[in-house]
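Only one protein chain is missing from this complex, and each of the others stays in its spot.
Going by the order they are written in, the chains are A and B; count residues from 1 in each one.
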Amino acid sequence: MAVVEALVPPRSNSRRVVRRVLRNPLAITGLAVLAIAVVLAVFANWLAPHDPTQTQLGNAFAPPGTAGHLLGTDDLGRDVLSRIMFGLRASLHVGILAVAFSLVIGVPLGLIAGYFRAIDALISRLTDLVLAFPFLILAVGLAAIRGASLGNAAIAIGIAQIPGMIRIVRSETLRLKSLDFVSAAIVEGAGDAWILGRHILPNAGSALIVQATVGIPAAILGEAVLSFLGLGIQPPAPSLGTMLSDAQQFASRAPWAAVMPGVAIMLLTLAFNIVGDSLRDALDPKASRR
Amino acid sequence: MTPVLAVKDLSVTFRTEDGPLSAVDHVSFEVGDGEVLAVVGESGCGKSVTAMSIAGLLPRSATVDGSVELDGTELIGADKRTLRSIRGREVAYIFQEPMTSLNPVFTVGHQISEVLRTHIGLNRQDARTRAIELLKLVGISSAERRIGDYPHQLSGGMRQRVMIAMAVACDPKVLIADEPTTALDVTIQAGILDVLRGLRERLGTSIVLITHDLGVVADLADRVAVMYAGRVVETAEVHDLFANPQHPYTTGLLGASPAAGRHAESQRLNEIPGLVPVLTEQPDACTFADRCPRAVDTCTTSQPQLTPGPHRVACWNPVREPVEV
Partner (left out) sequence: MRRYLLNRLWQSLVTLVLATIVVFVGVRALPGDPALALAGEERDPESLRAIRQQYGLDQSWLVQFWKFVSHAARGDLGESIRTGTPVRSMILSALPVTIELSVLAIVIASVIGVGAGVLAAVRRGGPAEWAANGLALLGLSVPHFWLGLMAILYLSVALGLFPASGFVPFFTNPVANLHHLILPAVILGTGLAAVIMRQTRSSMLDALSADYIRTAEAKGLPPKAVIGKHALRNSLIVVVTIVGLQLGALISGAVVTERIFALPGFGKLTVDAVFQRDYPVIQAVVLVTATAYIVINLLVDLLYSVIDPRIRVRGEA
């Protein structure tokens, strides 16, 4: 009986995982915040009360609560709430783009590193190399070569996340490779690509999901930093980072323009981190109970 | 003879996610001065929990009732400071896993000295000198050199000797050895048993030997307590028990093998069909009844108590005739 079970791939019981996450009130709160953020970002065109780039110099520095401007206006009289909605869109855009980039490059490299021992050393030298360039330095270099833009910011952030992605996939591959059902498939003469794609990748899925949920908020913070420094999204396009950089000079006069975008970033990343944490706990209940 | 250690009506219950779990139920035994008492049973029978509860080493999820007296001092319910002053000094432990029971980041000398400095207040130099003596006592050659080694530099048998040296550093009254040889190779087991026997002879230490290895029992023990599902079901002098087991569980453990009592070879407990039950509460019945070949009606309706005398047994239908030789 035990032998038979060992030869069948372990199916991660996704329904049970979802149930565990939904039982956690903190996770529900996080998911709700994410849902609101996504709705605001996706439907910003319809939901935003104003055009985020429309300046109205006569109405600059209107405090929160001013008629028509729930969160006030900035130094150029632009509506802070509308800019935050479009800023959320940019943040999520970069966050997802960066993580997708790191997945596309990192997952195959991680699979190869874990599966073919001969190439492992080469790949780990390459990750060492990437790690030697801190993400901001990477972004600086990329901005110098290709110019500052949303896409280049996402690529720089994505590159910086590749080593982490490779590490996760590599260790999952090593673990799964030693399990009986994979050994059995190898003995049966299955091809390497078949084993990697059919047996190892699907079972590494949960670890990848967790890594992606912590990667997105990190990327969002990265985008905010780059845009704040002027290396990311270029004005007048609204981004939470550029909003902060604009508001910095006038922070004493219009603190709301500096406080609100920061709160928005924090809520967004906090929600992602909470969901990521509870997802990890749900996938590995032993780790959380320790 | 006044016992050094007297355990009376000891019960341990764990709070778990699935409700309370009864691990030990009204266990009583005594250990005399210089005596070796073996506590025997399958894994999960509560023998290790019993051992841990003596010096209050159980996690917070455990509730302990009953009495443990060490030389007349009550240990159950004693405050933490008292327990700390007793652990390592009056009651010392040896654990099953020599590989992981020593801290990997300190030298063995440091870990032995630590006990001496904590309990006897020796200075660094005296503690070191004494630690070398102790290493020699447990049969480690070139102790002066070994004292600076880290655990990972020693073999499993050597590490277990270090554990023993650490345990007897303060000349404790009672040494509790929880499966001291289980994780070791057969050849190394004999050496460890020799060390324990030597300590008993030279220092007069009383030993509670927790084991499921009947070879070890025959080799070292004076008396045996057999545990099943949290209860002591039989207790007797070691020769009496091997020659004349009365509880069906004990006879099951010994099998029909008359050689068990004479050979010092490692002999594992015989397989008895079925599993040790996991109990949320102790029933008013014999917990072995389900697996017992000699069960009678009373067994499932009433809990048998230990009979008085030197050979005590808790059974409604004990085996009376001596085992065929």
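The rule is short, and it goes like this: a residue touches a chain if its C-beta (ideal position, glycine included) is under 8 Å from a C-beta of that chain, and two chains touch if they have at least 3 such contacts.
Source: prediction; values computed, not measured.
By the touch rule given at the top, the unshown chain touches A, B in the complete complex.
Of the candidate positions A:Leu76, A:Ile186 or A:Leu270, contact with the unshown chain belongs to A:Leu270. If you put the hidden chain back, the residue from B:Asn103, B:Asn123 or B:Thr280 that touches it is B:Asn103.
Panel shows subunit A; residues 125, 128-129, 131-137, 140-141, 143-145, 160, 217, 221, 224-225, 228-231, 244, 248, 251-252, 255, 258-259, 261-262, 265-266, 269-270, 272-274, 277, 290 of it touch the chain omitted from the view.
Within subunit B, the residues in touch with the undisplayed chain are 55, 57, 83-89, 92-93, 95, 97, 100-107, 114-115, 118-119, 150, 152-156, 163, 166.
Heads up, the rule we're going with is that only the chains that are shown with their structure count from here on.
Averaged C-alpha coordinates give centres for subunit A and subunit B that are 54 Å from one another.
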